[in-house]
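The complex is shown incomplete by one protein chain, all other protein chains being positioned as in the whole.
So, chain A:
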Amino acid sequence: MMFQAQNSFGDISGKVVADFGCGCGTLGVASALLGAEYVVGIDIDSQALETASLNASDLELDINLIWCDIKNLKWRVNVKFELFLYPMYLIDVGKMVDTVVMNPPFGTRKKGSDMDFLVAALKVASQAVYSLHKTSTRDHVKRTALRDFNAKSADVLCELRFDVPQMYKFHKKKEVDIAVDLWRFVP
């Protein structure tokens, strides 16, 4: 996933990359290994963040972590007042984050949580958003991204298969094999 982001599109090396719902930091660490200049991982689970921090330092990488619910993440509005010009102009100085990478919760349990992540990601990224969504929701993801979230483009790069073992009490089946799309969105 991250190799494709770097090798096909050059969205990682030298960039500011945010990993939304970073968990133990896999995508963020991969971004740092591929030459991202600044990586910010954000998760709601403090234990996951501690693991992410250990995983990064094991590889002698330094990634930045924030303990926050993606739904409530608020970043500075990126406009500056230019006081020396008249009339006063609002200058959009561009977004700080170039690329968002994420493997969001698929929203099987809480409907639409992957779309909550996507809308937040498209707001902060200036260059691209890489995300995984269930193949069964492909049409919905495309339509919502383009029409409701104002993405300039939304493309499936490839289809993957996920083996999900029975991890939580609410998992009814022993193991499921689901088809997942890797998407690239341009905000």
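As a working rule, contacts are C-beta pairs under 8 Å (C-beta built on N, C-alpha and C of every residue); 3 or more make two chains touch, one makes a residue touch a chain; residues count from 1.
Here, contacts and distances are computed from a predicted model.
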| item | value |
| --- | --- |
| Choices "28S ribosomal protein S18a, mitochondrial", "Multifunctional methyltransferase subunit TRM112-like protein", "U3 small nucleolar RNA-associated protein 22" or "Ubiquitin-related modifier 1" - which one is the UniProt name of the chain not shown | "Multifunctional methyltransferase subunit TRM112-like protein" |
| Residue among A:M1, A:L34, A:C68 or A:V186 that touches the chain left out of view | A:C68 |
| Candidates A:V40, A:L122 or A:A151 - the one touching the absent chain | A:V40 |
| Missing-partner contacts on chain A, residue numbers | 14, 16, 37-38, 40, 44, 46, 49-50, 53, 62, 64-69, 72-78, 80, 93-97 |
